[in-house]
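Complex shown without one protein chain; remaining protein chains in place.
A and B are the chain letters, set down in written order, and residue numbers restart from 1 in every chain.
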Amino acid sequence: MAYGPHTPADREAMLAALGITSVEPLFADIPTPVRADGLALPEPEPELQLAARLEGLAGRNRVDLASFLGAGVYRHYVPAAVDQILLRGEFYTAYTPYQPEVSQGTLQTIYEYQSLLAELTGLDVVSASHYDGAAATAEAALMAIRATRRRRVLVSRAVHRHYVETTRTYFAAAELALEELPTTADGTTDLAALADALADAERPVAAVLLGQPNAFGLLEPMAEAAELAHAAGALFVAVVEPVSLAVLAPPGSYGADIASGEGQPLGIAPQYGGPYLGVLACREALVRQIPGRLVGRTTDLEGKRAFVMTLRAREQDIRRERAASNICTNQALCALAATVYVACLGPHGLRDVGALGAARARELERALAAAGAPRLHRAPYLNEFAVQVPGAVRVHAALLEHGVLAGLPLARWYPDDPQLREALLVCATEVTTTAEIERFAAALAAVRDGAAAADRTGSVAAAGSPASVTTARGGS
Amino acid sequence: MDVPEGLRYTDDHEWLRIEGDTGTVGITAYAAEQLGDIVFVELPEPGTALSEGKTFGVVESVKAVSDLFAPVGGEVSELNLALQAHPELVNSDPYGEGWMIRLRLADAGQAEGLKDAAAYRELIKAG
Partner (left out) sequence: MSGAAAGSPRSHDVASLGPRSAVGPQLQPTLDELSRPGRGGGKIPHPPADALAGIPASALRDAPLALPELNEPEVVRHFVDLSRLNYSVDGGFYPLGSCTMKFNPKINEWAARLPGFAQLHPLAPDALAQGTLQLLWELEGLLAEISGMRAVTLQPAAGAHGELTGILMVRAYHEARGDHERREVLVPDSAHGTNPATASMAGFTTVEVPSAPDGGVDLDAFRAALGPRTAAVMLTNPSTLGLFEGRVVELLEAVHEAGALAYMDGANLNAILGKFRPGATGFDVMHINVHKTFSTPHGGGGPGAGPVGVGEKLLPFLPSPRVLREDDGTFRLERPGERPTSIGRVRAYQGSSGVFVRAFAYIRAHGGSGLVEVSEDAVLAANYLKSRIAGAYAIPYERPCKHEFVASAGPLHEATGVRTLDIAKRLIDKGFHPPTIYFPHIVDECLLIEPTETESLETLDAFAEALLEIAAEARREPELVTSAPHTAPVRRLDEATAARQPDLHWRAMSGAESPCPT
C-alpha cells in the first residue's frame, strides 16, 4: 500500500493477538446481502507516474493569459515566505485545537488573525473563519435574523451574484424572505428604494446587505444606507473585500453591525474556487450570535498567558439542534495564510497593494476608453469597473484568442439587463503590468475592427489563431 | 450536596422559593456542579408570561448548555441582572446570589406538585 507501514509479519502479529488468521472476521458484521466485494477502480499508481498524471492535468489549464478577471477573486503578489510557513507540517497536519496544551501554535495564529481582521474591519469580534465569502454572507444574514427575530432581509442587486444565490439557497430552507434592491443609473444601490422597502411596517427587516466595493467595483454610500437601516431597526451588513480595507473606510466606521467577505485576496491562490477564507466579523453586542469558532486569550494554572477556543457552547457539538450554525470544519489554514500575508506586508505594504491596484485600474480605464470601451457607470471605483462593449460575450471569447482574459461578461450575471449584457467587468491589481494593459487595449481594438470588417462582409467568423484556446465548446 | 429545607425542587434541578405571591427560581447546587463553571445565563424579558414547565432561559458552562424550565406558572417580575457580569454566582451561591428570576405566581398551589428537600435528595442520590 502507498503509505501503510505494515509488513506481512506485522499483520500476522496483530491477527495472532486477536486469535484470528485473516481480517475477514472483523468485517463479518456487514450483512452478506450488502457486503461489497472490492472496488472497480484503477490500479495503484506509483508516485512517479502519479506525478506525471497530475502535471499533465495541471498543464491542460491555461493560466498564462493576461488576466483582467476579478469579480470576487483577485490575483495578488504573495510573498514567498507565506507558502514556506503553510508547508510546515506542524500547522497543516494538526487538527482543530481542542487540546489547547499542545495546540498553542494554531490557537495563537487564530487570535492574531482575529486581531488583524478586527483592525481591518473596525469590528470587535471576528470568527476564526467560514468556508468562503458566499457562505459567510449567508451566515451574516442568518445571524441578523436570529438577533432581530425578524424574517426579511434586503440585499442590493449589486452584491456578488453568487453570494446572493447562496444566501437564497440557505434561506429557502427556513422559508425566510430575501428581497433585492435595485441600483440607480450610476451603478450604486438605490437608497430611495431602500427607504421604501424599510417603510413597510408589516414586514420588518432584519438586515440590509450592501457590497463595498459592490459587484460592479463601485463605492456605495455605506454610511447613508447604514443610517436608513438602523432607523428601521434593521442591522447593516457590509460585504467587503479585505485588501481594499487597507485604503477604504472600515465597516465599523460607517455603522456596519456585521461584515462578511472573501478573504482569498489575503495571500490565497485562486485554485479554481477554493479552499478560500470566509470572513465574518461583528460588533461586540452580537458575539453570542456569531457562528463558528472563536479563540480567546486566557491564562493557565500558573498564570501564563495562553489561548483557547472559547464561547464553545454556541457550537454544534454542544448545542446540537439549537446551535447558531452547523459549522464545524472551518478554513484555519487559509486564515493562517492571511495572517502571514498581512504580517509580511505590514500596514504600508498592504496599503501599497490597495493603492497600486487603484492606480493600475485608472491606467486600464484610460487605455480601454481610448480603445473605444468607456466606463459604464459614473460612481467612483477602487480597482474594478464595468466597460461598455457591444457584443461583450462574443468580444470576450475573441479576446481569448489574443491571449487576453478580458474580465467577466456581465451577461453571465445579469442576462436580462440590456446595459449590463453589453458590458465587461474588468479589474487591475498591483500585479497588472502596463504591457498587459496595452495588449488588452490593442487586442480589443483589433477584435472590434475585425468584427466591423466581418459585419461588412456578412461573415461571422471569429478571429482564429494557431494557439487557439477555444478547445472546448460552451466556453462562457 | 447542599439541598436547603424550605425550598421546592423540580426533576430538572431548579429550585423555587415562595414568599407570598412571589416565587424565586434558580438551579440547585447539584445542577451547578454537574454543569461546571457557568459562563453565561440567558434570561427572559420582564413581563414574560410563563406556564409551568416552559423554557425560560438557557445556562451555559464552558462545555455544556442546559435549558431552564419554569417550576410553576407566572409572570416574570424581576431578573437577577448581576448574572450578566458575574455568571459564576450560580456556582458560588446557587441558592442565594445566584438566583435567576422572580415570578408573580399564577397559582401558588402548583408548587404542591414539586419535590421537597428530602425527595430531591433521593433524586440526586439515584443519579
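Methods note: a contact is a pair of C-beta atoms (placed from the backbone, for glycine too) under 8 Å apart; a residue touches a chain by one contact, two chains touch by 3 or more.
Note that this is a predicted model, so its numbers are computed, not measured.
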Chain not shown: contacting residue from B:18, B:49 or B:62: B:62
Hidden-chain contact residue, picked from the options A:215, A:382 or A:395: A:382
Given A:177, A:232 or A:359, the one touching the chain that is not displayed: A:359
Contacting the left-out chain in the complete assembly, out of A:182, A:346 or A:374: A:346
Hidden partner interface residues of chain B, rising order: 37, 39-40, 60, 62-63, 87-88
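One rule holds for everything that comes next: only the chains that are shown with their structure count from here on.
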Centroid distance [mean C-alpha coordinates] between chain B and chain A, Å: 46
Chain B - residues contacting chain A, complex: 39-40, 60-65
Contacting residues of chain A [partner chain B, same complex]: 288, 311-313, 318-319, 322
